[in-house]
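Read the structure below first, then the notes.
A single protein chain has been omitted from the complex, and every remaining protein chain is retained in its original position.
Naming follows writing order (A and B), and every chain is counted from residue 1.
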Amino acid sequence: MKHLSEYRDAETARRLAAEIRRSATRPWAIMEVCGGQTHSIIRNGIDQLLPPEVELIHGPGCPVCVTPLEVIDRALAIAARPGLIFCSFGDMLRVPGSRENLLAVKGRGGDIRVVYSPLDALKLAREHPDREVVFLAIGFETTAPANAMAVKLARDQGLANFSMLVSQMLVPPAIEAILRSPGCRVNAFLAAGHVCSVMGTWQYPALAERFGVPIVVTGFEPLDLLAGILAAVTQLESGRHELENAYPRVVTERGNEPAQAVIAEVFAPADRVWRGIGPIPVSGWRLAESYREFDAELRFGVGDLTAVESSLCRSGEVLRGSLKPDECPAFGRECTPRTPLGATMVSGEGACAAYYNYGKARSPGGEGSESR
Amino acid sequence: MCLAVPGQVESIHAERGTRMGRVNFGGVVKEVCLAYVPEIAVGDYTIVHVGFAISRIDEASALATLQTFEELGLLDEGLAELSGDEPAAAP
Partner (left out) sequence: MSGPDEIDFAGYSCPAPLRDSSQVILGHGGGGALSRELIETIFLPAFANPQLDRLGDSAVLDGQGCDVAAALAGGGRLAISTDSYVVRPLFFPGGSIGDLAVNGTVNDLATSGARPLALTAGFIIEEGFAIARLADVVDAMARAARVAGVPIVTGDTKVVERGHGDGVYINTAGIGVVPAGIAVGAEPIRPGDVVLLSGTIGDHGMAIMSVREGLAFESEIRSDTAPLHGLVAAMLAVCPAIRMLRDPTRGGVATSLNEIAAAAGLGVEIEERSIPVAGQVAAACEILGLDPLLVANEGRLLAIVPEESAAAVLAAMRSHEHGLAAVTLGRIVAEHPGMVVMRTAIGASRVVPMPIGELLPRIC
């Protein structure tokens, strides 16, 4: 596929990795923020090509991992209502709430449909005017334009039976929270390329400056990630800490302004609780006042539902990089991909799930991969 | 939140007042909302996330990036040979 396959070339990947090996003279810890980056790193084994000096820490960039527990519980309460059609991206179906997940509700008769796009949920609302259709609008800035457009079109087309349960999260406040947390080991960040294609890069130079960390915007293919890691290491080695765009074919400084305009119209800033991290002020979006009639939380009266995290789960420390998954007492025992306690074990690219599935190949008894 | 795939715009039309297009991803065609890329033309490449085009792909920039990769490796392999220091063999 054009604009995809070229960035997977094995020979070039090896050369970039060799260059990183040549450049790193001291230990550096680099955090990638986006779940898509984590997925690519694990799936391709990119971290295995890096020298021991360069450590990758998987950050909280996956909506599956960080969507607050109460949002899941509210989704479950709404989805269980008879006659209602509940639409969601596939990622969210297995995420556990306080007691169960959407798949369990589906098993009991809930009409839960996986969709590729929020526009598919809108289509269902048009086709079933006599039924309530609710869309679980989770995501980071990359998904916000799509979610915003869906509810804007719902209003334009008078689809009164459509509503959204919104849990939009923002990346820059999360990066700042991580940088402020005690014991933060992160020396540089790989910023999320597709988040930046929407929002631009203008929010990051101030962060890089204030905290003295290089921030490199990267794409998701092996060559994009390796080039981004190389850029971060090069900055670290030379004592620089700047915002650098290593994904210029898609990311610009201003970002996508039509998308930002619709986001500004439909959403308003909100405080959000990040599963595993805790509350971060002004770290997300909710529906703006003028769109409140489409807010599923209000329509179905689930706004008061609160939730309690498992006391065993330490995904917060994992997300901050201060605990390795296999150092958690519940890892592999009470907590497995089949019976996940928290966010980082649910998602395939959550650090704990990655360790569980992949780490076995690295353990002393097993071979078949280069150990770090 | 980040899975966005590159595709080529085959045609553009309006649906209920919204700019839509047929985008070809390696032979697979999907209807995509083009409202956020008003500058896009048929034949352009764009990256698509959950049914929405969120950015046009700048071909010149892409070529420049790939060129940088090419030059980077070759240069250093040349240097390595000169100093007798070979890059580590791939695993």
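The definition used in the following text is that a residue touches a chain if its C-beta (ideal position, glycine included) is under 8 Å from a C-beta of that chain, and two chains touch if they have at least 3 such contacts.
Since this is a predicted model, take the numbers as computed values, not measurements.
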Touch assignment to the omitted chain, from A:110, A:172, A:222 or A:325, lands on A:222
Touching the absent chain in the whole complex: find that residue among A:91, A:132, A:244 or A:295.
-> A:91
Where does chain A touch the missing chain, residue by residue?
-> 1, 4, 8, 10, 13-14, 35-36, 39, 42-49, 62-64, 87, 89-91, 93-94, 103, 113-116, 120, 124, 139, 143, 222, 337-338, 347-349, 357-358, 360-361, 366-370
Contacts of chain B with the missing chain: which residues?
-> 1-3, 5, 25-30, 48-50, 90-91
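Please note the rule applied: only the chains that are shown with their structure count from here on.
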With chain centres defined as C-alpha means, what is the inter-centre distance between chain A and chain B in Å?
-> 21
Please name which positions on chain B make contact with chain A in the complex.
-> 1-6, 8, 16-18, 25-26, 33, 35-38, 45, 47, 49-52, 54-55, 57-59, 61-62, 64-66, 68-70, 72-74, 76-77, 87-88, 90-91
Chain B partner, complex, touching residues on chain A are 1-4, 6, 9, 11-12, 14-16, 18-19, 21-22, 34-37, 48-49, 61-63, 89, 116-120, 139-140, 142-143, 145-146, 149, 153, 156-157, 192-195, 197-198, 220, 223, 227, 248-251, 256, 258-259, 262, 369-370
